[in-house]
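For this view, one protein chain was removed and the others were kept in their places.
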Amino acid sequence: MTLEILTFGIARDIVGSTILKLDITEGVTVADLKKEILSKYPRFESLTSLMIAVNTEYGNDATIVKAHDEIALIPPVSGG
Amino acid sequence: MTLEILTFGIARDIVGSTILKLDITEGVTVADLKKEILSKYPRFESLTSLMIAVNTEYGNDATIVKAHDEIALIPPVSGG
Amino acid sequence: MIDIQLLSTPLSISACETFVESPEAGGAVVFIGTVRNKTANKAVVRLEFEAYTPMAIREMEKIAQTALDKFAVSKISIHHHVGILNIGELPVVIAVSAPHRGAAFDACEFCIDSLKQTVPIWKKEIFEDGEVWVAAHP
Partner (left out) sequence: MIDIQLLSTPLSISACETFVESPEAGGAVVFIGTVRNKTANKAVVRLEFEAYTPMAIREMEKIAQTALDKFAVSKISIHHHVGILNIGELPVVIAVSAPHRGAAFDACEFCIDSLKQTVPIWKKEIFEDGEVWVAAHP
């Protein structure tokens, strides 16, 4: 399946687009997804952190990603 | 000499006047003054505290009271 | 920089906030005291504040100066009301700005805590059936 991952802040600059399209197999976890993204975009390694949100909640490594989930890359936040 | 001591809040209610006139001998301390006031107005014993200000500063027991000092009775404060 | 005022007119929160504005400040913390509708479950009708004016101003200035010395803050504004206040009206407003917010929180809380301990201002609570000088008795 193809995920359309939302990007924000420096993550959008690294990816070069507001949406990162990624072909993945059904049933991958957030940890798998992160690994895939880091191998495709090694510049993410330089960030203080990289979180993945699944349906507007922070996902943990074991969270399973499904086809119609809203996925977003969350680089280090700096609000306030 | 006669002191004209300013009173506020419950101290004014106890004294029954905005100024308490007190005949004292030159060179008395704040502690002496307090003793004199307590003996004249025993209701002050029931207060949480009673401070004496000398020239708009909190006096301590040893502070000497002079003829032209501005003296005030400071019952427990409750601003804010 | 310090701004201390004892006022018989209604307090302006924005006056305090405007005073502490500063391009070097990353933030400001404001404490707004309000008259509560009850004390120990007894309905309060109104409050009356009186002050020993010159000493109250002096003590508030000391508190603000101590806060400036003790915490890394930029500007402090303390406005206190004297006279009659109804429920919801403002006895006190304190604003503190600082380059970093932690110092502003600490200094603002220090100012209101100190004010309640040392500034010669007295508050009388008026109930339906009587009145009492707050904190006078143990």
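A, B and C label the chains in the order they appear, each numbered from 1.
We adopt the following convention: a contact is a pair of C-beta atoms (placed from the backbone, for glycine too) under 8 Å apart; a residue touches a chain by one contact, two chains touch by 3 or more.
If you're wondering where the values come from, they're calculated on a predicted model, not measured in any experiment.
Contacts of the undisplayed chain with visible chains (whole complex): A, C.
In the full complex, chain C makes contact with the omitted chain through residues 13-14, 17, 21, 23-34, 36-38, 87-88, 97, 99, 101-102, 104-105, 108-109, 112. The chain not shown here touches chain A at positions 6, 8-10, 13, 46-48, 53, 56-58, 72, 74-80.
Heads up, the rule we're going with is that only the chains that are shown with their structure count from here on.
In this assembly, the C-alpha centroid of chain B lies 26 Å from the C-alpha centroid of chain C.
Separating the CA-averaged centres of chain A and chain C is a span of 48 Å. Looking at chain C, no residue sits in touch with two or more other chains. The residues of chain B never reach two or more other chains; the list is empty.
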